[in-house]
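Just one protein chain is left out here, and the rest sit where they should.
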Amino acid sequence: MSQEATTANRSFITPFNIIASIIVLIGLFLTVRRFSGGLGAVTNLSDNNAWGIWIGFDLLTGVALAAGGYVTAAAVYIFGMKKYHSAVRPAVLTGFLGYALVVLALHYDVGRPWRLPYPFVVQQGTTSVLFEVAACVALYLTVLFLEFSPAALEWLGLKRARNLAVKFTLVLVVFGIILSTLHQSSLGALFLIAPSKLHPLWYSSFIPIYFFVSSIIAGLSMVIFESTLSYRFFSSKMDETHLKEKDDIALGFGKAAAYVIAGYIAIQIMGLGADNDWHLLGSLYGLWYLVELFGFFGVSCLLYAIGAREKNLKLIRWTAAWTVLGVIMNRFNVSLIAFNWQLPSSDRYFPSWMEIGISVFLVTLGLIAFRFIVTRMPILYEHPDYRDAHRAKGGS
Amino acid sequence: MFVILLICAMGALGIEALSDLSDRTKSDLARADGITIDALAVFGDLERPPVVFLHDLHTNALEEKSKDCMTCHLSENGRLSTRFKRLKDAGKQEVMDIYHANCIECHTEISAAKEKSGPVVCGECHRKKPTILSSRVPMGFDKSLHYRHSRALKKQCERCHHEYDQKSKKLFYAKYKEGTCRYCHKKESEDLISERRISMRLASHLSCIGCHRKTMAENMFAGPISCSGCHDLEQQQEIEKIDPVPRMRMKQPDFVLIKAGGKESSGARMNRVPFSHKSHEGYSDTCRGCHHKDLKSCLDCHTLSGSKEGNNVKLLQAMHELDSERSCLGCHEIKQRQERCVGCHGFISNRRKQGEPYCMKCHMAPTQERTGVLTQTGERELARMVPEIWWAIFGARQVADIPKKVVIKKLVDRYEPVEFPHRKVFRALEKKIDGDKLAAYFHLEEGTLCQGCHHHTPAAKKPPRCGFCHGKPFDEKDLFQPGLKGAYHRQCIGCHDKMGIEKPVSVDCTGCHAEKKQ
Amino acid sequence: MDNIFFTLHEFLLHTENFTYLLIVATLVGIAGFWYFLTGGDED
Partner (left out) sequence: MAISRRKFLGWLTATGLSSAFGKTAHAGTTKHFEGHPDSLGVLYDNTKCIGCRTCEAACNRVNDLPPPDRPFDDLSVLDKKRRTDAKKYMIINKYDHIRNPKGPLHARIGCNHCLEPACASSCFVRAYTKTKEGAVTYDSSVCVGCRYCMIACPFNIPTFEYDSAFTPRIRKCTMCYDTRLVKGELPGCVEECPTESFTFGRREDLFKIAHERIRRYPRRYLDHIYGENEMGGTSWLYLSGVAFKKIGMREDLGVTPAPALTASALASVPMVVGTWPLLLMGIYAVSKRKEKIATEEKEQALADTIAQAKAEADLKISEAWQKAEKEKEKAVETAVRKALEEAAETENEESS
């Protein structure tokens, strides 16, 4: 992406467009291959390793990184931090796109995507954690769509519909938070049923809580990260409130993140105590675990704190990126690296280039969609007609 | 994004690869001469891990320098102390110093002479993980070895055997009371510092090596003095074996009547058991195989209702306990595990109840009050006679009219009928037990041998067909009964496997079931 | 269905089915109730 992106309508030949279109082409080819040849044709999945990066990255990580939506919404509408208001729409948009991609990715991963509605309409396996995840994700996607709809409606100039949509903001936000709490934690709970496969350092009866808390961390960091990028590429699209507030946002969210991470590390350590896993820290997996917990989360916590104290925005922005990596790494460890750890290395899973290709393809789609929307809809600026609208009421 | 992805995935493999390195086998480092020097253990807990000292390594090295044991071991009235450079463990510090000073000194000297030498820094001797794998095998003094020694020493038993006199606190020799060293010399010395009732280990090393060295000094043939000479498996097997070993004579009886001993003798109800001590001597390698405490008769400790000195093991258990190698049944049961027996006996649960006929096999001599034989000699006479009487009763086994061939028509839907060479198999079994006195004695009656296969039914010329008991499988009314197919296959295959009969191969159906002709 | 459960799985299946129904009811109910409760306030 580059400055031209904003003025794409003038010249279409830009580095971003070229790379993007190449990726998309490859992606389409792989898509055809996947749906004509089955999972075996594109993935390295096996009977021992049923889940690969399409779950580990696209689902687990995707959902975690899309947590910005509910976190920001909560901050602004529930905790009444109005000064962060301009962060809401970008965050909600990112969340919406994120979840849309997650659902899209699932169509690639499951054997018979056209049956995805079955758990709701045909037969309900309510004892499954996955059922809850599915239900929550489906509902939350709808919620996000509705939360995002005002922007679209403003763009389309449908005043009435827009105002109607705004009316429900509050209840939508509350729904959103509840649903997020449930499925963010349940994604962790998915692994509760396999204590014999997940390495004890990562397996814990508290894993749902770990996932929920780390999703908040991811959400906060992603908002900072994403607003940084937006400023870099779409600053021309930003109105003065947005420009004015974005630094406050970075500082405030950074501070919040630092605090949450501290708590996260605390509960992780207490979890170790609860299962008495201390002796495992000596092993290689123990080392890896420490790298994840302190090398990523610990360091992030420290840097965020320093950044917040010294109002060092540069530091905070870099830390945000680092934290996001930390969360990604955590999800990878749980779902891939520390999973099936007892299998001999010959039976372990390593993604094929095609799996990675599809993941990249989906991410690219997300970026394209994001750019399409922010260059058209009132995301980074406020629609002139509704300037005063939300100031009075809590709606967006 | 997927930079991270790769990193993580790499991490996965990285971790895997590295964690593979954990366990390695060190079989190449197997040695028999590792001595753990924990002399300081006497003075309380050790501060550092004990040193594993490779004795032969050092003796060989000294030999090359034409030095002898005296380099490290002091001798006291002609007997070499097993301790290093000292006779007594005076005190902790003292002992420690002796080791540190001498070992390090010697090692440094040698290395000073630009020769290969031992470690001089703490950690290289005091290692947590041993650098060798002990292949030491215990050395037994079996009958053959005993005979060779007594022959070489011209039956001067006193050269090794002795008793301890409590009053004079001296060792003395008592003829005909010679027992296994282990009766007195236990696993641990009674007193570690003062040498009273020294451990079997210490005693054997002192006397064996001491004597061997002396004999060598007189340049006569002598036993080994190096660790591996006795404790290394290969070298152990090279030790000359005498077979058969002439009987050891020390006034032990040829025959005894095993009966309740002492005042309970009148309480005995079962017939007494005539026991050929003479022939059983040949079956056990040592006396203590049966006489585990001392050479007294079993009955002295194992009374009918158990006694303290017998550790409350009743006579019944002492003679019938299955999991013991000393009891009659236990030992006989072990014999049944040899390849030629296990084919049949493997199927017979060793938890079986001893039925009437089996009991009488041994309990054949009528109780005293019935015989009135009271004198020792009289009893011996009886004991010697009873088996002969018994043989006379049974005479030779009749093995006429054993069907030559049995055709099994099961599974005919898939294969040709199986033609089972019935008599051939029987003859083979007969051959197996040939010349085995134990087997011969217990398979005396006609049909006993048949019951290896025709089990759980009285021996008869025409035993019930297999199918009469073994029907369809998994009958809930008869849970423990295998079905016919299972019974056949288990019996045939099981027996063949256990007896090491290669053909036919168990997994090759057509080995027994001929392909069906179309 | 008859309430005889031989396995924990059966039992959970039964209870969870109800639980999810109750959850939906709760969500709707509480939201409605909130509006009813705050309906009285000005603004």
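In this document, chain identifiers A, B and C correspond to the written order of the chains, with residue numbering beginning at 1 in each.
Simple rule for what comes next: a residue touches a chain if its C-beta (ideal position, glycine included) is under 8 Å from a C-beta of that chain, and two chains touch if they have at least 3 such contacts.
Bear in mind that the values here come from a model prediction, so they are computed numbers and not experimental data.
Visitor: Checking the contacts here: which visible chains does the omitted one touch?
Guide: The undisplayed chain, in the complete complex, is in contact with A, B, C.
Visitor: Which listed residue, A:15, A:40, A:157 or A:263, touches the chain dropped from view?
Guide: A:40
Visitor: Out of B:66, B:349, B:377 or B:518, which residue would touch the omitted chain in the full complex?
Guide: B:349
Visitor: Specify the residue from the set A:53, A:91, A:182 or A:337 that touches the hidden chain.
Guide: That would be A:182, which touches the missing chain.
Visitor: I need the residue numbers on subunit C that touch the omitted chain, in ascending order.
Guide: 3-13, 16, 19, 22-23, 26-27, 30-31, 34
Visitor: Across the whole complex, list the residues on subunit B that are touched by the chain not included here.
Guide: Residues of subunit B in touch with the missing chain: 349-351, 472-474, 476, 479-480, 482-483, 485-486, 489-490, 493, 497, 506-507, 509.
Visitor: Since one chain has been left out of the picture, which residues of subunit A touch it in the full complex?
Guide: Subunit A touches the chain not shown through residues 35-41, 43, 45-48, 50-51, 74, 77-80, 82, 109-112, 115-116, 118-119, 122-125, 127-132, 134, 170, 174, 177-178, 181-182, 185-186, 189-197, 205, 208, 394.
Heads up, the rule we're going with is that only the chains that are shown with their structure count from here on.
Visitor: For subunit B, which residues are shared contacts with two or more other chains?
Guide: Not one residue in subunit B touches at least two other chains.
Visitor: Hey, which residues of subunit A end up touching subunit C in the complex?
Guide: 124, 126-127, 135, 171, 174-175, 178
Visitor: Flag every residue of subunit C that touches subunit A in the complex, lowest number first.
Guide: Spelled out, the residues of subunit C in touch with subunit A are 9, 12-13, 16-17, 19-20, 27, 31, 34.
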